[in-house]
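With one protein chain removed, the remaining protein chains of the complex are shown where they sit.
We call the chains A and B, going by the order they appear; numbering starts again at 1 in every chain.
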Amino acid sequence: MTGLPEVFLRRVGGYGIFFAACVRSTFQHGVRWDRVLEESQKLGVRAFPVLATMAVFVGTNLAIQGHAAFSALGAESLVGMFVALGGVREVCPLLAATMVAAKAGTEMTAQLAVMRTKEQIDALEVMAVDPRAELVTPSLLAIMLVLPALTIISIALALVAATGVAVFQLGLQRGDFVDYMMSNITVFDLAAATLKSVFFGAIIATVSGYFGFYSERGPRGVGQATNQAVVVMCIVCISVNFALTSILYG
Amino acid sequence: MAEPIVRFTGVRKAFGDKVVLEGLDIELPRGQTSVILGPSGTGKSVFLKLLVGLLEPDEGQIEVDGVRVDGATERELFALRKKIGMLFQDGALFDSMSVGDNIAFPLRRHSDLDDDAIDAAVALRLEQVGLPGIEDQMPASLSGGMRKRVSLARAIVMEPDIVLFDEPNSGLDPVTSDEIDALIGRMKEELGISFIVISHDIVGAFAVADRIAMLYNGALVAYGTSDEVLRSQHPFVRRFLARNMDLPDLESP
Partner (left out) sequence: MAQALIQPIITLGQLGGFGGRVLRSFVAGRWSGQEFMAQAATVASRCFLPVVLTIGPFGAVIGVQGMVILDLFSAHRLLSSLLSIFMIRELGPVLAAVLVAAQAGSSFAAELGAMRIKEEIDATAVMAVDPIGWHVVPRVLAMALVVPLLTTVANAFGVLGGYAVAVGLYGQSHGVFVAHLAENIGVYDLVASAFKGLVYGLLVGLIATWKGYNASGGAEGVGRAVNDTVVASVMFILVFNYLLSSLLFGSSS
């Protein structure tokens, strides 16, 4: 375990430099909006079915847990509020981020690592094309654009699924439940969820870009880079979520 | 000799404790084919990466076509690299693009040519490397030799002043390997520009080279025309050549 802090610091420094280089190359070489659009479409289409499934199950779990917790306290009516606040403020932004990290993020890491292995990133450099502007920036912007939209969609699906479980499985009054739920969602909450997901998007794209860009060559290198990227994304997103929640609601 | 195309002065490069190049001085002539020859692990790939600025030397100076590469800004490097084409070991073609799009890629990014002109340029280069009409194929469907040819077509499409070859013979069967050597020779005559080849393949090296530089343990052990290198008395050169060319091994009694 010796040298772990050193490796950690070197990684953080390397990431910082990479992030700065991405931003700089975006301004220097301009944004390729056609690529951003293409990436956004791919991301949206591919992420949607998985995210929709997950959002539904998150909604059902929220209802069940809310019910279990609050009926023990004799406050069944609070289940709707719990679903609304938990789902909109915390769980759905994180869920959408996790999903995009797991699917689009790791895919980006793997793809960049493969390109590194096959010297395609070197080839771009030798052809005088900035590989960050070419490969990372379009995905970065695409994820930052699409993730908020996915978050809002997953919120809607989770709320519907939670209502379904509350009414049909748990036998709550539909009118009461929906009233309690909807009256606890404010524009501020939705804006905050959107803001969170923009942050998560930036983290996911740059972290997965960083690990892919500087991966070791070969199959083992590709696997390792992808593996490390997922874990780091999870940890950073959840920590940033805590920071944002404290600032926005604390 | 005219102003050299590449000049390394006292170049040192190490990765951690492993010294790859130590005090390397070499000048490669303009308009000729120079081969950097040596067994694997002697810093040949590092030599190429230093040359195009993908790596920075620890010490020493590197000049390419009169431009200082070490310490250059990204803008300077990109300007220089537009005059350089490179054939990568396994082609380094972009998997997501067709052969035609791969070759057109530098033109689309760096020139104002319209689509027709680009298509014509791509067709011409494919014909030059002996693979006419394969624009629509994907890189994954090509054999190793074909990938190298397409990569060469991409390397010359910008009409560079220098073309770099990273192990053009590696991973090929002897027949394909000879074909690539013949292609390099022919391209040299047609284009009349500077070629720099790194290789561990002696047969290929002597087939294409105007000049041969032999690297061993990070240092230059022989440098000159093919004949001069063949006459070198350096023990390592004798051993390396003897193993591969059935020359009398002067070291053994």
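We adopt the following convention: a residue touches a chain if its C-beta (ideal position, glycine included) is under 8 Å from a C-beta of that chain, and two chains touch if they have at least 3 such contacts.
No experiment lies behind these values; they were computed from the predicted model shown.
Shown chains touched by the missing chain in the whole complex: A. Contact with the omitted chain, checked across A:S40, A:T117, A:T137 or A:T206, is made by A:T117. Annotation for subunit A: contacts to the undisplayed chain at residues 49-50, 53-54, 57-58, 60-61, 64-65, 67-69, 71-73, 81, 85-86, 89-90, 98-99, 102-103, 106-107, 109-111, 113-114, 117-118, 169, 218-224, 226-227, 230-231, 234-235, 238-239, 241-242, 245-246, 249-250.
What we mean here is this: only the chains that are shown with their structure count from here on.
Per the touch definition, subunit B reaches subunit A in the complex via residues 49, 52, 54, 74, 77-79, 81-82, 84-86, 88-90, 92-95, 105-106, 109-110, 158, 164. On the subunit A side of its complex with subunit B, the touching residues are 114-115, 118-120, 122-123, 125-130.
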